[in-house]
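Complex shown without one protein chain; remaining protein chains in place.
First chain written, first letter: the chains are A and B, and each begins at residue 1.
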Amino acid sequence: MESFKELMKDGRFKFAFIVICVLAFMSLLSFFSPYNPLKWNVVPRDLPPRWPHIFGTTSQGQDLFWQSTFAIRNSLTIALIASSISRVIAIIVGLVAGYRGGRTDTILMSINDSFVVMPLLPILILIASVMRGNLTMVALGLILSLFGWAWDARVIRSQVLSLREREFTYTAILSGTKTFNLVIKEYFPFIIPIIFSTIINNMIWAIGMEVTLAILGLTNIEVPTIGTMIHWAVNYQSMLLGYWWWILTPVVISIFLFVALYLLSSSLSEYLDPRTRIQRIGEARG
Amino acid sequence: MLFFKRYLLPRLVQFLVVVFVGITIVFIVPRLSPADPVQEVINRITSQGAFLDPAAVDNMRKSLTELYGLGGNVFQQYFAFWGRLFRGDFGPSLFQFPTPVTQLIMNSLPWTAGLLIATTLISWIVGNFLGGIAGYFKNRRWAKILDNVCMVIRPIPYYIFALLLLILFAYLFPVFPSAGGYSVGRRIGFNWAFISDVLKHSFLPAISLMVLGMAANFMTMKLIVSNIVAEDYVMYAKAGGLKESKIAFKYVFKNGLLPQITGLALSLGQIFGGALITEIVFSYPGIGTLIYGAINSGDYNLIMGVTSLSVIGIAGATLIIDLLYPLFDPRIRYR
Partner (left out) sequence: MDILKTENLKSYYILEMGTEKKEVKAVNDVTIGIHEDEIYGIAGESGCGKSTFLKTICKLVEPPLRMVGGSIYYAVDGKYVDVAEVKEEEFRKLRWKYISYIPQGSMNALNPIIRVKESFKDFFTAHQKINDEKKDFEEPLKQHLSALGLPMRVLKSYPHQLSGGMRQRTTIALATILKPRIIVADEPTTALDVVAQRAVIQLLKDIQKLQKNTIILVTHDMAVHANITDRIGIMYAGMFVEEAKTEEIFENPLHPYTRFLIASLPKMGDKSYKPSVPGTPPSLSNLPPGCPFHPRCPYVMDICRKERPPLVETNTDHKSACFLSSKEGLQ
């Protein structure tokens, strides 16, 4: 709880936390939506923002506000699936490569770096266009997770490398600790902060990819996500026709989402950074 | 010789690994789909009501199979794929039949390359320059304000920003053209009228790429420089009474640019992706729009061609930057 209060002192964290809470609240509202998001023409079309349709309606006859609640919920779900699974992959690769070293390390890092250097967008486009239309949320999350682990695996690996050289490792090995226990019990407390700060960055990337693929029309565009909302708005020429609320709503929501997540991640990682943490502790005690 | 082994060789090998992994993925993915593209084409033709002689259908099937590179078993296809890659042959575009994919890509490439190279260079130079000064004077007000501005801009994805710019400057205040690489009907040539037209059309896409690129470079450079300023050799130069300008450039900035060069190599893939999407938003006649059309028309050959070339291109550019790095950092040059 104290850490939370500390964090709230940081203006960035405060802003980010509030925005995320609002968005989370909106996604929870989706369970109470009076309209089925998959149906068209449930409300009058092309209405500008006015009560009771506070965000306006689309050319397909859907209420933008309730669509947004679903969109936020789904986009966040996809992002969570993608980043959690990729964490697991990143941890496994990073731990094995960092601890084993030698040839295993070289081979793993070679493959790892291929994923870092490769331009992922064209490849994802290729995959998505092959699976066209069948890309459910879970499938999309899985595919994204298969490509999003590389950068963070490297970070974890370097942390493991430095831990391996520390004295407590030798002590543990000499006292007969099994490798598995050593890794799990001793190293994990150091790795957990890394996981926290990278999971948010990974979510940003995942949402970004989802929106990109959706705009291109490659994901299942029936399911409302932030990306598909933009897709439909662009497809129906909402700008040309002057229905600015249709394109603006998902754009503004996504800006808030991205900025909030980014500020959250940078304030958290600065808080968890041992160097700045020691400074803070020294100051608090003095 | 040692240098070659230690530094150059691993990077060359890495380049080959990336290309190998990437191309293999490009090869495998379409084959994971249960749909048989040859059958689909034939269905499409027959469903249009034309009556076809079975022998003709057979012939069509054979040549289509050839075209799609689906002859023989998987391994034969794989080797054939590589063989064609080396010859620069990606087959004909399925939508703009029979134009070869390579030709289509070559038509769009200059537009993308021009946009990409110009914006990357400018945002790298300007972003690092401003970030360097801000890191040096990090307690001044303007440095802090700029830092906060960039902090808000940086996480916004390219296409969102591009959409914003499109709404603002092409519709609300129609200052710039909203689509295309040049006005319809204008003659292509090396005259000022054409070039200025091109510049006008590429302005918005370039701006959206540059603003975000500059914000990212600004923030990382500022962080790097503010760390370097606390380094021993900078303090020592101050103790030695060197002029401030000399310390700023030779001791601080020069050292700060080194990690930025590496950073550039690592972010090329990301910048490329952003450029593609921006092109699509502005209907800019580059590879982005090309691939968008390919997606909509199910032109597999084109998608595969673009993807393969992207992988090779980005990996190649990364390799080149990696190879140039020792020229700047003597710690790598000499052991």
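Simple rule for what comes next: a contact is a pair of C-beta atoms (placed from the backbone, for glycine too) under 8 Å apart; a residue touches a chain by one contact, two chains touch by 3 or more.
Note that the coordinates shown come from a computational prediction; the quantities given were computed from them, not determined experimentally.
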Hidden partner sits against chain B at residues 231-233, 235-243, 246, 250-251, 254-255, 258, 328-331, 334
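Everything below uses one rule, namely that only the chains that are shown with their structure count from here on.
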Cα centre of chain A to Cα centre of chain B, whole Å, reads 23
Chain B contacts chain A in the complex at 13-14, 17-18, 21-22, 25-26, 29-30, 32-33, 151-152, 154-157, 159-160, 163-164, 166-167, 171, 266, 268-269, 272-273, 276-277, 280, 291-292, 295-296, 298, 300, 303-304, 306-307, 310-311, 314-315, 318
Within the complex, chain B is touched by chain A residues 12, 110-111, 113-123, 125-127, 129-131, 204, 208, 211-212, 215-218, 230, 239-240, 244, 247-248, 251, 254-255, 258-259, 261-263, 266
